[in-house]
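Contents: one structure, followed by commentary.
Every protein chain of the complex appears in place save one, which is left out.
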Amino acid sequence: MGVIVDGCPADVPIDIAEIQADLDRRRPGQSRLVTQRKEGDEVEILSGVFEGRSTGTPIAMMVRNADQRPGAYDHLKDVFRPSHADFSYLAKYGRRDHRGGGRSSARETVGRVAAAAIARRLLQDRYGVDVLGWVAQVHEIDAEVDRETVTLEQVEATPTRCPDPNAAERMVTAIEQARSDGDSLGGVVGFVARGVPAGWGEPVFDRLEADLGKGILSLPACKGFEIGSGFAGTRMTGLQHNDAYLPGHDEPALETNYSGGVQGGISVGASIYGRAAFKPTATISSEQTTVTTELEATTLAAKGRHDPCVLPRAVPMVEAMILLTLADHALRQGAGR
Amino acid sequence: MGVIVDGCPADVPIDIAEIQADLDRRRPGQSRLVTQRKEGDEVEILSGVFEGRSTGTPIAMMVRNADQRPGAYDHLKDVFRPSHADFSYLAKYGRRDHRGGGRSSARETVGRVAAAAIARRLLQDRYGVDVLGWVAQVHEIDAEVDRETVTLEQVEATPTRCPDPNAAERMVTAIEQARSDGDSLGGVVGFVARGVPAGWGEPVFDRLEADLGKGILSLPACKGFEIGSGFAGTRMTGLQHNDAYLPGHDEPALETNYSGGVQGGISVGASIYGRAAFKPTATISSEQTTVTTELEATTLAAKGRHDPCVLPRAVPMVEAMILLTLADHALRQGAGR
Amino acid sequence: MGVIVDGCPADVPIDIAEIQADLDRRRPGQSRLVTQRKEGDEVEILSGVFEGRSTGTPIAMMVRNADQRPGAYDHLKDVFRPSHADFSYLAKYGRRDHRGGGRSSARETVGRVAAAAIARRLLQDRYGVDVLGWVAQVHEIDAEVDRETVTLEQVEATPTRCPDPNAAERMVTAIEQARSDGDSLGGVVGFVARGVPAGWGEPVFDRLEADLGKGILSLPACKGFEIGSGFAGTRMTGLQHNDAYLPGHDEPALETNYSGGVQGGISVGASIYGRAAFKPTATISSEQTTVTTELEATTLAAKGRHDPCVLPRAVPMVEAMILLTLADHALRQGAGR
Partner (left out) sequence: MGVIVDGCPADVPIDIAEIQADLDRRRPGQSRLVTQRKEGDEVEILSGVFEGRSTGTPIAMMVRNADQRPGAYDHLKDVFRPSHADFSYLAKYGRRDHRGGGRSSARETVGRVAAAAIARRLLQDRYGVDVLGWVAQVHEIDAEVDRETVTLEQVEATPTRCPDPNAAERMVTAIEQARSDGDSLGGVVGFVARGVPAGWGEPVFDRLEADLGKGILSLPACKGFEIGSGFAGTRMTGLQHNDAYLPGHDEPALETNYSGGVQGGISVGASIYGRAAFKPTATISSEQTTVTTELEATTLAAKGRHDPCVLPRAVPMVEAMILLTLADHALRQGAGR
């Protein structure tokens, strides 16, 4: 897996340990809750860094695949796995590499997370922006989280990455039950970006929420995105939903923040927050109906290692797309704008 | 308002009446439910069309503003309207044109809808793709719609653009009540694209659902997007959610379509469907708390013409973004791919 | 003709008279040397400007065609004009608008010149950059021009836009002779950008000279581009050609400037200069051998109005592409870089 970060300004501190730490959060095998594949995911920096700082030129990074088992995917060569990209890739490209899902595998997010670790440093150091995600829901279990005060320590305190301890415990039980049932669960990741100054976003097409949404919806298994009040806000009235302005020091303050920190596609100086929906993992060990590549009926039951619930690992992926999108927009506010 | 369509292939029939028809659906003043501004929205084609067909070069279109009332916006010059883009635009650009919201006004979608009328013709003629939106929810009123069979005629049968007659009637009542209360309502637009062949979408970043989401989230007042099972799918298990493949003629068929017609970011040959959330209109005639541009407390009540519910007019806007996104992806499947 | 300028920062003074002045330099009919078509070229600003300054949103401008003569191009409908784009457009798009060359006509540069007038103001006000072009050669007549001191007044002093009065006079004679011979002449435009600070340019692909070259080579009739010493520099040795650095105040000074102000794709703080080659005008009144669209042999002699030498009007076109390219690169040097 590799990634090239183009457009990172010069003189940003690049600490390989920071990058590795974010990769470790994404990595499978962190707990009994997630897949036990040993992806060492040791990141190597190939270019763009000199004496611990970015040079302004592209930063290439690479993670060598450590734990490949030849033959592990042979049984998938002639079958379309349900709700995977097997058939759609074949329809598009006329051929496919059946070994592990290729680009449609969540494994490709290694590159995103590595790149985002650099964006995180840039956003923190230059703009004071802080991005955090958490598991807000698994199946029918909803967590209570205060987006203004939740901390990374609270998120990382449990293997579920749910900072509501009560919900977290029930999530563990539900995920383990799903695993023993040969089934899988979906859920929702919540996120917040605190400290984003007013003025980021490029209407009309590159509105901040549009680019955040695109980034997050490009993650594997993501089926929905909302910002601010989202779908729930459609059940409010304008009088309830409008965010009254209050007198502030340099800028107006917001009495409420149903807008999610973005108005007219541009940040307003309040927290940007929202949620991302992830479907239940498609790979399950129960037997399922499907067809072969010759379109004959067959059945399939996943073997080996797989996540019964992608949510805990989806947290750093969601953070990654927010970090990359915000860094992109930050850099578009240049001398000229 | 103007728009330039670049990348339209040569020889697509361009019928100004078709474009006008879609613009008329977007236009205010179509019924008592929506704002009574007279936007004639007469479209003029300036380039790129010769003898009724596209030439392959950019197609410029323009709609002259017919019903401008000088002074109508003077009272908004020194105040930030709650949940509008007044402050965010000022924060970004240092100055703003207070007359009517400028680019942050839903009026800018004239250009999108005009461009999309051309995309609609291209998609229908060359690929057999048919795109339709409808009002699926207003405030607490949910409609029942069969996405596989719903027709344009059903959608256009009521001023709400809700094809469920029972729900439509209740929506009319709710919207009129909101207007008389000086309040406003939000809701949800449902959409479907039928006939999209397998193979459209460009992983990893330009997945089809990511680009659809970006397009729709760039619409004014849109706060959420979901594809397929969306947020509701997060409460299903993998066994329930996976779409079993069935033997088909040239391609596998899907027993269910919780995926929303996209797997791994690429279309699978099933209907692409989803939903978009629109917040309640920010402009309301009730008095609200806000601040002046000098950050002093004041109150504001909207005068004049405005929509108590944007949903009926949001339908052609959502269709527009789906049409433009699909046409873009269709054209990316070229000789080379 | 229309143009949309996207990315212009807010608060740039936009003076329609300045834009019109640059358009007037581009316009045919300025003297007996160039075509007598009456293109009024009255520019109209449609968006993006409020109270005389840019708002930061797209600036749309339009020039209505004033002097169209229906039927003037009818005799060209069924014939391919030599060294015009008639056949290549037909090969590409399958159909073409034969009326006046369409997009392949030099008339399309109206939009470029109008946009560049805004870039000129931005570059002058914010960066102190000054761009000037001139006619350096017509056919066999070479001018002597000091690129460091030449002024707009000197360029505009003669209808040839050649600031060397002796050469200018001979050019007039040559061009008038070509016209009476039913022939046409080519030549070279020289250009300089003075005041560009060190640090503009984005290697490896968007080197400053690469983007300048692309811009200029996209002009109609342009067949060559060189920067600094260009082709002549290939006959020098390294010892002659290297630009020695001299001690300077804040930056090193250059003893010579064979580099043309760009080293490694990035500006060095010295004048950026070069030359652009324009072929002799393809439209001539002498009879020429060609074929019909049915591929049968025929002959053609241009009727009506046409330039025997495009060079004087090419000057503002070359300036336009330099201005647009430099403004683009200036704005890419943002907070982040």
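When the chains are written out, they are named A, B and C in that same order, and each has its own residue count from 1.
Following the convention adopted for this analysis, a contact is a pair of C-beta atoms (placed from the backbone, for glycine too) under 8 Å apart; a residue touches a chain by one contact, two chains touch by 3 or more.
If you're wondering where the values come from, they're calculated on a predicted model, not measured in any experiment.
Trainee: Which listed residue (C:N65, C:T149, C:T173 or C:S286) would be found touching the missing chain in the intact complex?
Mentor: Final answer for the missing-chain contact: C:S286.
Trainee: By the contact criterion defined above, which parts of subunit C meet the unshown chain? Give residue numbers in ascending order.
Mentor: So the residues of subunit C touching the unseen chain are 80, 82-85, 87-89, 91-93, 101, 103-104, 108, 137, 139-140, 178, 182-188, 197-201, 203-207, 209-211, 213-215, 217-218, 220, 222-231, 233-248, 251-252, 255, 258-260, 262-269, 275, 277-284, 286, 288-291, 295-297, 337.
Trainee: So which bits of subunit A touch the chain we can't see?
Mentor: Where subunit A meets the chain not shown: residues 2, 4, 10-11, 46-47, 50, 53, 55-57, 60, 62, 92-97, 102-103.
Heads up, the rule we're going with is that only the chains that are shown with their structure count from here on.
Trainee: In whole angstrom, how far does the Cα centroid of subunit A sit from the Cα centroid of subunit B?
Mentor: That gives a centre separation of 26 Å.
Trainee: If you average the CA atoms of subunit A and of subunit C, how many Å lie between those two points?
Mentor: Each chain's C-alpha centroid was found; their separation is 47 Å.
Trainee: Can you pull out the residues of subunit A that are in contact with at least two other chains?
Mentor: 203, 337
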